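Take a look at the structure below.
All protein chains but one are shown in place.
Which chain is which? They are A and B, in the order written, and residues in each are numbered from 1.
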Amino acid sequence: MKPAVSAWETHAMRIVGIRPEIDGVATYDLAFTEQAGGDAYQFRPGQFNMLYLPGVGESAISLCGDCRAPDVWKHTVRVAGRVTQTLAGMPLGSQLGVRGPFGTGWPIDQWQGMDVVLVAGGIGLPPLRPAIYELLQRRDEFGCLTLIYGARGPRSLLYTAEFPTWQSQGLSVLTIVDRASAGWTGNQGVVTSLLERLELPNPATTAVAVCGPEIMIRYTALAAAKRGIVSERVWVSLERNMQCAVGLCGHCQLGPEFICRDGPVLRYDRVRHLLSVEAL
Amino acid sequence: MPTGSTSSHRFLESLPERQRVQLEAIATRRHWPPGALLFQEGHEHENIYLLLCGHVRLDMLVPDRGRTALLTVGPGDLVGWSPLTGAQTMTATAMALEPTQALAFNGTRLRDACTEDHELGYYVMRQIVITLSERLLSTRLQLLDLFRGHEPRASSAPDLC
Partner (left out) sequence: MSADPIDNAALWLGPKAGLQQVIDALRRTGYTIVGPMVDQAAIVYGEIGGIEQLPRGWTDRQAPGQYRIEQTGRDTYFDYVVGPHSWKKYLFPPRLAVAAVVPLQAGWQFERPRDDPPTYAFLGVRACEIAAIRVQDRVFLEGGYVDAAYQRRRKPAFILTVNCTLAGTNCFCASMNTGPRCTEGFDLALTELENGFVIEIGSERGRSTMADCDVRPATEAERSAGVAARQRATDQQSKRMNTDGLPQLLMANLQHPRWKDVGERCLSCTNCTMVCPTCFCSSVEEVPDLNTGRIERQRQWDSCFHEEFSSLNGRPVRNEIAARYRQWLTHKLSTWHEQFGTSGCVGCGRCITWCPVGIDITEEVAALREPAL
(Lines give C-alpha, C1' and ligand atoms only; values in the text may rest on other atoms or scores of the structure.)
Protein backbone atom coordinates (compact mmCIF):
# COMPACT_ATOMS: atom_id res chain seq x y z
CA MET A 1 0.00 0.00 0.00
CA LYS A 2 1.26 3.43 -0.87
CA PRO A 3 2.14 5.76 1.99
CA ALA A 4 -0.53 8.29 2.79
CA VAL A 5 -0.73 10.39 -0.34
CA SER A 6 -4.06 12.13 -0.53
CA ALA A 7 -6.65 9.81 -1.93
CA TRP A 8 -8.01 12.69 -3.96
CA GLU A 9 -4.70 13.45 -5.66
CA THR A 10 -5.71 13.56 -9.31
CA HIS A 11 -3.33 13.20 -12.24
CA ALA A 12 -4.09 15.16 -15.38
CA MET A 13 -4.08 12.78 -18.32
CA ARG A 14 -4.88 12.99 -21.99
CA ILE A 15 -6.49 10.45 -24.31
CA VAL A 16 -3.76 9.54 -26.79
CA GLY A 17 -5.43 6.52 -28.33
CA ILE A 18 -8.95 5.19 -28.78
CA ARG A 19 -9.43 1.68 -30.08
CA PRO A 20 -12.99 0.41 -30.63
CA GLU A 21 -13.11 -3.19 -29.49
CA ILE A 22 -16.62 -4.66 -29.63
CA ASP A 23 -20.03 -3.03 -29.57
CA GLY A 24 -20.14 -0.49 -26.74
CA VAL A 25 -16.56 -1.21 -25.69
CA ALA A 26 -13.40 0.72 -26.45
CA THR A 27 -9.84 0.79 -25.16
CA TYR A 28 -8.46 4.19 -24.16
CA ASP A 29 -4.76 4.92 -24.02
CA LEU A 30 -4.09 7.62 -21.45
CA ALA A 31 -0.82 9.52 -21.10
CA PHE A 32 0.23 11.92 -18.40
CA THR A 33 0.19 15.53 -19.48
CA GLU A 34 3.33 16.07 -17.41
CA GLN A 35 5.75 13.20 -17.57
CA ALA A 36 7.22 12.15 -14.28
CA GLY A 37 10.34 10.05 -14.22
CA GLY A 38 11.02 6.49 -13.26
CA ASP A 39 8.85 4.60 -10.84
CA ALA A 40 6.44 7.39 -10.13
CA TYR A 41 3.52 5.75 -11.89
CA GLN A 42 3.90 2.00 -11.57
CA PHE A 43 0.91 -0.26 -11.36
CA ARG A 44 0.45 -3.96 -10.69
CA PRO A 45 -1.67 -6.28 -12.84
CA GLY A 46 -5.18 -6.33 -11.40
CA GLN A 47 -5.20 -2.77 -10.08
CA PHE A 48 -7.64 -0.10 -11.19
CA ASN A 49 -7.90 3.63 -11.64
CA MET A 50 -10.71 6.07 -10.99
CA LEU A 51 -11.27 7.90 -14.26
CA TYR A 52 -12.60 11.35 -13.47
CA LEU A 53 -14.60 13.53 -15.84
CA PRO A 54 -15.00 16.84 -14.03
CA GLY A 55 -18.63 17.77 -13.52
CA VAL A 56 -19.77 14.30 -14.47
CA GLY A 57 -18.15 11.97 -12.01
CA GLU A 58 -15.80 9.04 -11.71
CA SER A 59 -15.73 5.45 -12.82
CA ALA A 60 -13.52 2.63 -11.56
CA ILE A 61 -11.80 0.97 -14.51
CA SER A 62 -9.13 -1.72 -14.38
CA LEU A 63 -5.78 -1.08 -15.96
CA CYS A 64 -5.47 -3.47 -18.89
CA GLY A 65 -2.09 -2.70 -20.41
CA ASP A 66 1.45 -3.86 -19.88
CA CYS A 67 2.70 -2.74 -16.48
CA ARG A 68 6.23 -2.62 -17.87
CA ALA A 69 5.15 0.13 -20.25
CA PRO A 70 3.66 2.54 -17.73
CA ASP A 71 3.93 5.74 -19.76
CA VAL A 72 0.60 4.95 -21.28
CA TRP A 73 -2.22 3.60 -19.18
CA LYS A 74 -4.72 1.46 -21.07
CA HIS A 75 -8.31 1.02 -19.99
CA THR A 76 -10.92 -1.08 -21.78
CA VAL A 77 -14.22 0.55 -20.97
CA ARG A 78 -17.76 -0.66 -21.51
CA VAL A 79 -20.50 1.96 -21.58
CA ALA A 80 -22.50 1.33 -18.42
CA GLY A 81 -23.47 4.70 -16.90
CA ARG A 82 -23.20 8.43 -17.18
CA VAL A 83 -19.42 8.72 -16.90
CA THR A 84 -18.61 5.95 -19.36
CA GLN A 85 -21.28 7.25 -21.71
CA THR A 86 -19.65 10.69 -21.63
CA LEU A 87 -16.19 9.17 -22.08
CA ALA A 88 -17.44 7.34 -25.15
CA GLY A 89 -18.16 10.69 -26.77
CA MET A 90 -14.77 12.26 -26.06
CA PRO A 91 -12.32 12.69 -28.93
CA LEU A 92 -8.59 12.00 -29.07
CA GLY A 93 -6.65 14.61 -27.15
CA SER A 94 -9.35 15.16 -24.52
CA GLN A 95 -8.17 15.65 -20.98
CA LEU A 96 -9.48 13.91 -17.94
CA GLY A 97 -8.40 13.24 -14.38
CA VAL A 98 -7.14 9.94 -13.08
CA ARG A 99 -6.76 8.85 -9.47
CA GLY A 100 -4.85 5.73 -8.77
CA PRO A 101 -3.66 3.08 -9.07
CA PHE A 102 -5.68 1.43 -6.35
CA GLY A 103 -6.39 -2.00 -5.00
CA THR A 104 -4.68 -5.36 -4.79
CA GLY A 105 -3.16 -7.06 -7.83
CA TRP A 106 -2.89 -10.63 -9.02
CA PRO A 107 -0.32 -12.44 -6.82
CA ILE A 108 1.90 -13.43 -9.73
CA ASP A 109 4.96 -14.03 -7.56
CA GLN A 110 3.01 -16.62 -5.59
CA TRP A 111 2.39 -18.54 -8.81
CA GLN A 112 6.08 -19.20 -9.50
CA GLY A 113 6.65 -22.82 -10.35
CA MET A 114 2.93 -23.48 -10.73
CA ASP A 115 0.61 -24.16 -13.62
CA VAL A 116 -1.74 -21.22 -14.01
CA VAL A 117 -5.25 -21.24 -15.45
CA LEU A 118 -6.79 -17.84 -16.10
CA VAL A 119 -10.57 -17.89 -16.52
CA ALA A 120 -12.18 -14.78 -17.96
CA GLY A 121 -15.79 -14.04 -18.82
CA GLY A 122 -16.92 -11.19 -21.05
CA ILE A 123 -15.56 -7.84 -19.87
CA GLY A 124 -13.57 -9.82 -17.26
CA LEU A 125 -10.63 -10.28 -19.63
CA PRO A 126 -9.23 -6.72 -19.47
CA PRO A 127 -8.25 -6.95 -15.76
CA LEU A 128 -6.44 -10.19 -16.52
CA ARG A 129 -4.55 -8.95 -19.55
CA PRO A 130 -1.77 -7.25 -17.56
CA ALA A 131 -1.28 -10.55 -15.75
CA ILE A 132 -1.01 -12.32 -19.10
CA TYR A 133 1.69 -9.91 -20.25
CA GLU A 134 3.58 -10.34 -17.00
CA LEU A 135 3.32 -14.14 -17.01
CA LEU A 136 4.56 -14.31 -20.60
CA GLN A 137 7.45 -11.95 -19.92
CA ARG A 138 8.54 -14.24 -17.10
CA ARG A 139 7.51 -17.41 -18.94
CA ASP A 140 10.24 -19.64 -17.55
CA GLU A 141 9.08 -19.11 -13.99
CA PHE A 142 5.77 -20.87 -14.55
CA GLY A 143 4.50 -24.22 -15.74
CA CYS A 144 1.54 -24.63 -18.10
CA LEU A 145 -0.28 -21.38 -18.79
CA THR A 146 -3.87 -21.53 -20.01
CA LEU A 147 -6.48 -18.89 -20.70
CA ILE A 148 -10.12 -19.97 -20.77
CA TYR A 149 -12.14 -17.10 -22.13
CA GLY A 150 -15.91 -17.05 -22.47
CA ALA A 151 -18.03 -14.42 -24.16
CA ARG A 152 -21.57 -13.99 -25.35
CA GLY A 153 -20.79 -14.63 -28.99
CA PRO A 154 -17.85 -14.72 -31.41
CA ARG A 155 -18.19 -11.00 -32.06
CA SER A 156 -17.93 -10.26 -28.32
CA LEU A 157 -14.45 -11.72 -27.93
CA LEU A 158 -11.90 -9.07 -27.00
CA TYR A 159 -8.23 -8.86 -28.03
CA THR A 160 -8.52 -11.74 -30.52
CA ALA A 161 -5.73 -10.23 -32.64
CA GLU A 162 -3.32 -10.85 -29.77
CA PHE A 163 -4.20 -14.50 -29.27
CA PRO A 164 -1.74 -15.89 -31.87
CA THR A 165 1.08 -13.92 -30.23
CA TRP A 166 0.12 -15.18 -26.80
CA GLN A 167 -0.04 -18.76 -28.08
CA SER A 168 3.39 -18.46 -29.62
CA GLN A 169 4.76 -17.12 -26.34
CA GLY A 170 3.43 -20.09 -24.41
CA LEU A 171 -0.17 -19.33 -23.35
CA SER A 172 -2.77 -21.87 -24.43
CA VAL A 173 -5.87 -19.87 -25.41
CA LEU A 174 -9.26 -21.61 -25.26
CA THR A 175 -12.28 -19.55 -26.20
CA ILE A 176 -15.93 -20.47 -25.76
CA VAL A 177 -19.16 -18.65 -26.56
CA ASP A 178 -22.71 -18.85 -25.20
CA ARG A 179 -24.24 -18.31 -28.60
CA ALA A 180 -22.60 -19.32 -31.83
CA SER A 181 -22.94 -17.40 -35.05
CA ALA A 182 -23.05 -18.91 -38.52
CA GLY A 183 -19.72 -20.47 -39.37
CA TRP A 184 -18.41 -20.65 -35.83
CA THR A 185 -16.56 -23.91 -35.38
CA GLY A 186 -15.08 -23.09 -32.01
CA ASN A 187 -16.34 -24.12 -28.58
CA GLN A 188 -19.88 -23.31 -27.56
CA GLY A 189 -20.98 -23.54 -23.95
CA VAL A 190 -19.67 -22.24 -20.64
CA VAL A 191 -16.16 -21.75 -19.28
CA THR A 192 -16.72 -24.27 -16.52
CA SER A 193 -17.03 -27.08 -19.10
CA LEU A 194 -13.63 -26.22 -20.48
CA LEU A 195 -12.16 -26.21 -16.99
CA GLU A 196 -13.76 -29.59 -16.33
CA ARG A 197 -12.16 -31.02 -19.46
CA LEU A 198 -8.77 -29.35 -19.09
CA GLU A 199 -5.74 -31.59 -18.77
CA LEU A 200 -4.19 -30.72 -15.41
CA PRO A 201 -0.77 -32.27 -14.89
CA ASN A 202 -0.90 -31.52 -11.19
CA PRO A 203 -3.96 -29.93 -9.57
CA ALA A 204 -2.09 -29.59 -6.29
CA THR A 205 0.27 -27.06 -7.86
CA THR A 206 -2.22 -25.30 -10.11
CA ALA A 207 -3.42 -21.76 -9.51
CA VAL A 208 -6.63 -20.38 -10.95
CA ALA A 209 -7.40 -16.70 -11.48
CA VAL A 210 -10.98 -15.77 -12.32
CA CYS A 211 -12.57 -12.54 -13.50
CA GLY A 212 -16.14 -12.18 -14.71
CA PRO A 213 -19.71 -12.15 -13.43
CA GLU A 214 -20.00 -13.26 -9.83
CA ILE A 215 -22.06 -16.32 -10.63
CA MET A 216 -19.45 -17.39 -13.17
CA ILE A 217 -16.79 -16.91 -10.51
CA ARG A 218 -18.64 -19.14 -8.07
CA TYR A 219 -19.19 -22.00 -10.47
CA THR A 220 -15.66 -21.76 -11.82
CA ALA A 221 -14.32 -22.05 -8.28
CA LEU A 222 -16.63 -25.02 -7.76
CA ALA A 223 -15.37 -26.68 -10.94
CA ALA A 224 -11.78 -25.99 -9.84
CA ALA A 225 -12.48 -27.60 -6.47
CA LYS A 226 -13.88 -30.68 -8.20
CA ARG A 227 -10.60 -30.90 -10.11
CA GLY A 228 -8.64 -30.78 -6.88
CA ILE A 229 -7.76 -27.07 -6.86
CA VAL A 230 -8.65 -25.80 -3.41
CA SER A 231 -10.00 -22.31 -2.80
CA GLU A 232 -6.68 -21.24 -1.28
CA ARG A 233 -5.26 -21.48 -4.81
CA VAL A 234 -8.08 -19.65 -6.54
CA TRP A 235 -7.99 -15.87 -6.85
CA VAL A 236 -10.92 -13.79 -8.00
CA SER A 237 -11.42 -10.18 -9.00
CA LEU A 238 -14.61 -8.75 -7.55
CA GLU A 239 -16.64 -5.66 -8.31
CA ARG A 240 -18.80 -3.25 -6.44
CA ASN A 241 -19.56 0.41 -7.03
CA MET A 242 -16.65 2.50 -5.85
CA GLN A 243 -16.22 6.11 -4.89
CA CYS A 244 -13.24 6.99 -2.72
CA ALA A 245 -11.28 3.90 -3.82
CA VAL A 246 -9.39 3.85 -0.50
CA GLY A 247 -11.77 2.10 1.88
CA LEU A 248 -13.24 5.20 3.53
CA CYS A 249 -16.62 5.86 1.97
CA GLY A 250 -18.18 2.48 2.64
CA HIS A 251 -19.85 1.89 -0.73
CA CYS A 252 -17.88 -1.13 -1.93
CA GLN A 253 -18.10 -3.31 1.17
CA LEU A 254 -18.77 -7.03 0.91
CA GLY A 255 -18.88 -8.28 4.47
CA PRO A 256 -15.64 -7.08 6.03
CA GLU A 257 -13.88 -6.57 2.70
CA PHE A 258 -13.56 -3.18 1.08
CA ILE A 259 -13.36 -4.29 -2.54
CA CYS A 260 -11.37 -1.17 -3.44
CA ARG A 261 -8.73 -1.74 -0.79
CA ASP A 262 -8.75 -5.40 0.25
CA GLY A 263 -9.54 -6.26 -3.38
CA PRO A 264 -10.43 -6.23 -6.15
CA VAL A 265 -8.25 -9.33 -6.27
CA LEU A 266 -9.04 -11.57 -3.32
CA ARG A 267 -8.19 -15.15 -2.56
CA TYR A 268 -11.33 -17.19 -2.90
CA ASP A 269 -11.26 -18.86 0.51
CA ARG A 270 -11.65 -15.40 2.02
CA VAL A 271 -14.83 -14.52 0.15
CA ARG A 272 -16.48 -17.82 -0.72
CA HIS A 273 -18.92 -17.70 2.21
CA LEU A 274 -19.75 -14.06 1.47
CA LEU A 275 -20.59 -14.65 -2.19
CA SER A 276 -23.11 -17.34 -1.36
CA VAL A 277 -25.31 -15.04 0.77
CA GLU A 278 -28.06 -13.26 -1.13
CA ALA A 279 -27.99 -9.47 -1.05
CA LEU A 280 -24.97 -9.23 1.23
CA MET B 1 -9.29 -24.48 -33.88
CA PRO B 2 -9.86 -25.20 -30.22
CA THR B 3 -6.92 -26.81 -28.55
CA GLY B 4 -6.20 -28.07 -25.07
CA SER B 5 -5.69 -31.71 -24.21
CA THR B 6 -8.28 -33.40 -22.10
CA SER B 7 -8.91 -36.14 -19.69
CA SER B 8 -10.72 -38.22 -22.29
CA HIS B 9 -11.20 -41.27 -20.14
CA ARG B 10 -12.80 -39.47 -17.22
CA PHE B 11 -16.07 -41.35 -17.57
CA LEU B 12 -14.45 -44.78 -17.72
CA GLU B 13 -11.95 -44.03 -15.00
CA SER B 14 -14.76 -43.11 -12.64
CA LEU B 15 -16.08 -46.70 -12.78
CA PRO B 16 -14.71 -49.52 -10.65
CA GLU B 17 -12.21 -51.79 -12.46
CA ARG B 18 -14.62 -54.65 -13.07
CA GLN B 19 -17.36 -52.49 -14.56
CA ARG B 20 -14.89 -50.60 -16.69
CA VAL B 21 -13.62 -53.83 -18.23
CA GLN B 22 -17.19 -54.97 -18.86
CA LEU B 23 -18.01 -51.71 -20.58
CA GLU B 24 -14.88 -51.67 -22.72
CA ALA B 25 -15.77 -55.15 -23.87
CA ILE B 26 -18.99 -53.99 -25.48
CA ALA B 27 -17.54 -50.78 -26.91
CA THR B 28 -16.51 -50.27 -30.48
CA ARG B 29 -14.40 -47.46 -31.91
CA ARG B 30 -15.81 -45.02 -34.40
CA HIS B 31 -14.34 -42.06 -36.19
CA TRP B 32 -15.65 -39.22 -38.29
CA PRO B 33 -14.04 -36.63 -40.55
CA PRO B 34 -14.93 -32.94 -40.20
CA GLY B 35 -18.49 -32.26 -41.33
CA ALA B 36 -19.73 -35.81 -40.77
CA LEU B 37 -22.89 -36.33 -38.73
CA LEU B 38 -22.78 -38.63 -35.72
CA PHE B 39 -26.58 -38.68 -35.62
CA GLN B 40 -29.50 -36.58 -36.76
CA GLU B 41 -32.35 -34.89 -34.92
CA GLY B 42 -35.63 -36.73 -35.33
CA HIS B 43 -33.96 -39.88 -36.60
CA GLU B 44 -33.60 -43.18 -34.87
CA HIS B 45 -30.13 -44.02 -33.63
CA GLU B 46 -28.74 -46.92 -31.68
CA ASN B 47 -25.50 -45.72 -30.20
CA ILE B 48 -24.28 -43.66 -27.26
CA TYR B 49 -20.88 -42.07 -27.71
CA LEU B 50 -18.02 -41.28 -25.38
CA LEU B 51 -15.74 -38.82 -27.20
CA LEU B 52 -12.04 -39.60 -27.13
CA CYS B 53 -10.73 -36.77 -29.25
CA GLY B 54 -12.10 -34.12 -31.54
CA HIS B 55 -14.93 -31.65 -31.31
CA VAL B 56 -18.66 -32.10 -31.93
CA ARG B 57 -21.39 -29.52 -32.31
CA LEU B 58 -24.98 -30.18 -31.23
CA ASP B 59 -27.78 -28.27 -32.88
CA MET B 60 -31.53 -28.25 -33.27
CA LEU B 61 -33.64 -27.14 -36.16
CA VAL B 62 -35.80 -24.16 -35.26
CA PRO B 63 -38.17 -23.50 -38.17
CA ASP B 64 -37.93 -19.71 -38.27
CA ARG B 65 -34.26 -19.61 -37.29
CA GLY B 66 -32.77 -22.52 -39.14
CA ARG B 67 -30.17 -24.84 -37.72
CA THR B 68 -29.35 -23.40 -34.28
CA ALA B 69 -26.16 -24.42 -32.51
CA LEU B 70 -26.66 -25.36 -28.85
CA LEU B 71 -23.26 -26.33 -27.60
CA THR B 72 -20.07 -28.16 -28.46
CA VAL B 73 -18.66 -31.16 -26.67
CA GLY B 74 -15.17 -32.56 -26.61
CA PRO B 75 -12.99 -35.37 -25.33
CA GLY B 76 -14.37 -36.99 -22.21
CA ASP B 77 -17.94 -35.89 -22.92
CA LEU B 78 -20.89 -38.21 -23.37
CA VAL B 79 -23.10 -37.45 -26.37
CA GLY B 80 -26.30 -38.98 -27.70
CA TRP B 81 -27.63 -40.74 -24.63
CA SER B 82 -31.24 -41.07 -25.78
CA PRO B 83 -30.75 -44.74 -26.74
CA LEU B 84 -29.91 -45.47 -23.13
CA THR B 85 -33.41 -44.52 -22.06
CA GLY B 86 -35.01 -46.65 -24.72
CA ALA B 87 -36.10 -43.63 -26.70
CA GLN B 88 -34.33 -43.99 -29.98
CA THR B 89 -35.32 -40.75 -31.62
CA MET B 90 -32.49 -38.25 -31.29
CA THR B 91 -33.27 -34.79 -29.96
CA ALA B 92 -30.40 -33.00 -31.64
CA THR B 93 -28.06 -33.30 -34.58
CA ALA B 94 -24.40 -33.94 -33.83
CA MET B 95 -21.73 -32.93 -36.31
CA ALA B 96 -17.98 -33.40 -36.08
CA LEU B 97 -16.11 -30.12 -36.44
CA GLU B 98 -12.70 -31.75 -36.66
CA PRO B 99 -11.47 -35.36 -36.99
CA THR B 100 -13.29 -37.04 -34.11
CA GLN B 101 -12.96 -40.42 -32.43
CA ALA B 102 -15.30 -41.99 -29.93
CA LEU B 103 -16.16 -45.16 -28.10
CA ALA B 104 -19.59 -46.26 -29.24
CA PHE B 105 -22.00 -48.29 -27.09
CA ASN B 106 -25.01 -49.92 -28.63
CA GLY B 107 -27.91 -48.71 -26.53
CA THR B 108 -29.82 -51.99 -26.52
CA ARG B 109 -26.71 -54.04 -25.71
CA LEU B 110 -25.80 -51.65 -22.91
CA ARG B 111 -29.31 -51.74 -21.44
CA ASP B 112 -29.36 -55.53 -21.61
CA ALA B 113 -25.96 -55.72 -19.94
CA CYS B 114 -27.20 -53.46 -17.15
CA THR B 115 -30.37 -55.50 -16.70
CA GLU B 116 -28.36 -58.73 -16.48
CA ASP B 117 -25.77 -57.31 -14.15
CA HIS B 118 -27.36 -54.84 -11.76
CA GLU B 119 -24.03 -53.83 -10.34
CA LEU B 120 -22.87 -52.74 -13.76
CA GLY B 121 -26.22 -51.03 -14.19
CA TYR B 122 -25.83 -49.13 -10.96
CA TYR B 123 -22.38 -47.78 -11.75
CA VAL B 124 -23.20 -46.88 -15.33
CA MET B 125 -26.41 -45.12 -14.40
CA ARG B 126 -24.79 -43.34 -11.47
CA GLN B 127 -22.03 -41.94 -13.63
CA ILE B 128 -24.52 -40.91 -16.28
CA VAL B 129 -26.54 -39.08 -13.62
CA ILE B 130 -23.43 -37.21 -12.54
CA THR B 131 -22.60 -36.37 -16.13
CA LEU B 132 -26.13 -35.21 -16.84
CA SER B 133 -26.26 -33.03 -13.75
CA GLU B 134 -23.03 -31.35 -14.84
CA ARG B 135 -24.51 -30.82 -18.27
CA LEU B 136 -27.70 -29.43 -16.72
CA LEU B 137 -25.73 -26.91 -14.67
CA SER B 138 -23.77 -25.86 -17.75
CA THR B 139 -26.99 -25.49 -19.70
CA ARG B 140 -28.47 -23.32 -16.96
CA LEU B 141 -25.37 -21.11 -16.85
CA GLN B 142 -25.56 -20.80 -20.62
CA LEU B 143 -29.26 -19.98 -20.36
CA LEU B 144 -28.57 -17.19 -17.84
CA ASP B 145 -26.84 -15.25 -20.61
CA LEU B 146 -24.37 -13.87 -18.10
CA PHE B 147 -22.40 -11.78 -20.57
CA ARG B 148 -25.32 -9.77 -21.79
CA GLY B 149 -24.59 -6.08 -21.15
CA HIS B 150 -26.55 -4.63 -18.23
CA GLU B 151 -28.49 -1.46 -18.86
CA PRO B 152 -27.89 1.26 -16.29
CA ARG B 153 -30.97 2.11 -14.19
CA ALA B 154 -31.19 5.71 -15.29
CA SER B 155 -28.97 8.05 -17.25
CA SER B 156 -28.78 10.35 -14.23
CA ALA B 157 -27.54 7.57 -11.99
CA PRO B 158 -24.03 7.98 -10.59
CA ASP B 159 -21.57 6.00 -12.59
CA LEU B 160 -20.64 2.59 -11.35
CA CYS B 161 -17.72 0.40 -12.09
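Brief remarks on what is shown
As a convention for this text, a contact is a pair of C-beta atoms (placed from the backbone, for glycine too) under 8 Å apart; a residue touches a chain by one contact, two chains touch by 3 or more.
Keep in mind the model is a prediction, meaning the values are calculated, not measured.
If you put the hidden chain back, the residue from A:63, A:246 or A:265 that touches it is A:246. The chain omitted from view is touched by exactly one of A:33, A:137, A:165 or A:181, namely A:33. When the full complex is taken into account, the listed residue touching the unshown chain is A:97, out of A:97, A:154 or A:203. Mapped onto chain A, contacts with the missing chain fall at residues 1-2, 4-8, 10-12, 14, 33, 54-58, 80-81, 95-97, 214, 239-241, 243-244, 246-253, 255-256, 258, 261, 277-280.
Note that only the chains that are shown with their structure count from here on.
For this pair, chain A with chain B, the centres built from the Cα atoms lie 32 Å apart.
Of all residues in chain A, those touching chain B in their complex are 24, 48, 56-61, 78, 80-85, 121-123, 146, 150-152, 156, 172-176, 178-180, 184-190, 192-194, 196-200, 212-213, 215-216, 219, 239-242.
The residues of chain B lying in touch with chain A in their complex are 1-7, 55, 57, 69-77, 97-98, 134, 137-138, 141-142, 144-150, 152, 155-161.
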